[in-house]
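Below is one structure, written out as structure tokens; the observations come after it.
Only one protein chain is missing from this complex, and each of the others stays in its spot.
Chain naming follows the written order as A and B, and within any one chain the residues start at number 1.
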Amino acid sequence: MSLITGILEQLINGLRTGSIYALIAIGYTMVYGIAKMINFAHGDIIMVGAYSLYVFTAILELPAAAAVILTVAVCAALGIVVERIAYKPLRNAPSLAVLITAIGVSYFLQNTALLIFKATPIPFGSIINISGIRLGNINISGVTLVTFVATAVMMVGLTLFVNKTRAGSAMRAVSEDRGAASLMGINVNKTISMTFAIGSALAAVAGILYICQYQSLQPTLGALPGIKAFVAAVLGGIGNIPGAMLGGLLLGIIESLSRAYISTQLADAIVYGVLVIVLLVRPSGLLGKQKTEKV
Amino acid sequence: MNKTSAGKTPAKYGKIVLNILITLAVYAVMMVVIQGGMLSRQMTSIIIPCCINVMLAVSLCLLVGYLGELTLGHAGFMSIGAYAGALLTNYLDMPPVAELLIGMLAGGIIASVFAVVIGLPVLRLKGDYLAIVTLGFGEIIRSVINSLEFTGGAKGLSGIGTYATYKNFTFVYIFVILTILLIANLVHSRHGRAITAVRDNYIAAEAIGIHVGRFKTMAFVISAFFAGLAGVIYAHNVGILKPANFDYNKSIEILVMVVLGGMGNIKGSIIAAIILTLLPEVLRSAADYRMLLYSIVLIAMMLFNNSRFKLAIVEKRNLKKAAEIQKEGE
Partner (left out) sequence: MALLEVKGLGISFGGLRAVDDLNMEVDRDSLVGLIGPNGAGKTTAFNLLTGVYEPTDGIINLDGVNLVGKKPPEICEAGIARTFQNIRLFSQMSVLDNVKVPLHHHLSYSLAESFLHLGSYRKKEKEMDERAMEILSVFDLDKQADQLASNLPYGKQRKLEIARALATEPKLLLLDEPAAGMNPHETEELMNTIRLVRDRFKVAILLIEHDMKLVSGICEYLYVLNFGTELASGKTGDVLNDPRVIKAYLGE
């Protein structure tokens, strides 16, 4: 087992977690771009996705494909409902009030899950039963392959959607200037709902992939990938979709390499350290636009 | 002449006297309740945590409420103070109160030193970016402590003298009052005004000669100092420190106190800190539901505070004031 093989394996591991981070980070970034808020509850949508999948497959015993579609639908609907109830009334409120509300929603989702499913971790068998492949000396598991393919499809699809469709350009318009967009006849409420739905659907996919990898359910399972993905979104430049993709992948790779070659315990410190250094050099993230206040 | 002269008017003296009376009354009641053994064990165990949270909330209030900068790394400074103080008192061999005093001084100072080192580069960032970077630093501090040998790593640092329990309420209470007094005094001084001016409009503040960076760093360091003090008390209350207790959820918990207290409002922060610390105990009978209730209350409060209903009340008050101004102006 050579050093190069080891590094390549870590890179693939990193890309796998990074893909999941990227999917979640896109949700953070889209919501930030359009509603100018940090949706702290976004990580918990992953958790809801994971538990939904568990309910649909293990309890209701639906076929995997149907369970996945229903899981995505549940999360998208949840995203819309949360926005309607908790965030919409605060559109013009100070950003701190919205942040605290989002934290409240996060606690709410976690504790509802705690009440229903209890704190004891529930083991969960992966729904992905594809066998892995072998490239030279490197094994790539089925879950990893599916993660790569799913993420790539989602990213390409989303990029096309945002840049090539009417709904996508409405989204870009609202995120640029909400007032002007509404004067141009764009339905702002609908566009914001759609953004939350898409972001949450991506989080659901991330949740499914995450749980197929880690195979254990806990009410707080969304917190860690949630916060990492948030860091990824900021690293890439919050509000910027390609930035979130880049940030997520980078973060996954850095984390995996530092875990393997530097120190397991310091991996988190290194990840956050990279964020701090990037922001000090580029205060708006890697791909973010620099904004200055006009005097 | 006018009613705004500093500390010279009967109204201002009245306020000072009232505050002293409240301070003494709270102390008297607490002493009677503690000495009389009127509280359950759960309640006595929560007295010092209440004090600690008040210190944390008031110190964060200076940053979030008065400087207007959102930071999510307060628990990081608390942990630095806690570890520094505990490591020192574990090493010292003196009477408990002396050890605690030295530990607190060291904890506060070391937390401030870290605040200078972190604040100088970081405070150039604004808004959400500052929030995430301070969160990042909080997590860096936590994972570094987690990986170090002399801090006990993930197992924790144990064997800390439990000098700051409810039996030593007087000692802790003095520091709570000192924290409140010093920060409230600062807010009502030229330094505090400069800090508030930066919050309201940093461009205008610069234009009238305020070195914005200097005052931001000042507020950051002072806030960290008191968080460090609170950390040392915490260490000597629980007797064992674990890095996991200082993650970003702790920072958020303190932030929620400041926001529910009404931002830029020290009294509000104190009350919110006390209520939010007591709440889990009071809701103990609701056991499983208490965190759920807490989250619902949190969302409902935020929605109410920014609702049309509340706005209507504020508007009415403003209109009344505007009418008064009009009258006075004539």
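What we mean here is this: a residue touches a chain if its C-beta (ideal position, glycine included) is under 8 Å from a C-beta of that chain, and two chains touch if they have at least 3 such contacts.
The shown structure was predicted, so the numbers you read here are calculated from the model rather than taken from an experiment.
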Q. Which listed residue, B:Q42, B:S158 or B:N185, touches the chain dropped from view?
A. B:N185
Q) Which one touches the absent chain: B:L67, B:I80, B:A115 or B:A205? A) B:A205
Q) Pick from B:N53, B:T71 or B:T196: which residue touches the chain that isn't shown? A) B:T196
Q: Quickly run down the residues of subunit B that touch the omitted chain.
A: 1-8, 182, 185-186, 188-194, 196-197, 199-201, 203-212, 218, 264, 318, 321-322, 325, 328-329
Q | subunit A residues that touch the omitted chain in the full complex | A | 295
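We take it that only the chains that are shown with their structure count from here on.
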Q.
Quick check: how many Å separate the C-alpha centres of subunit A and subunit B?
A. 32
Q: State the interface residues of subunit A toward subunit B in the complex, per the touch definition above.
A: 32, 38, 86, 89-90, 92-101, 103-108, 110-112, 114-115, 227, 230-231, 234, 238, 263, 265-269, 272-273, 275-276, 279-280, 283-284, 293, 295
(Q) Which stretch or stretches of subunit B touch subunit A in the complex? (A) 64, 70, 121-122, 124-125, 127-129, 131-133, 135-137, 139-140, 142-144, 146-147, 153-154, 203, 248, 252, 255-256, 259-260, 263, 288-289, 291-292, 294-296, 298-299, 302-303, 305-307
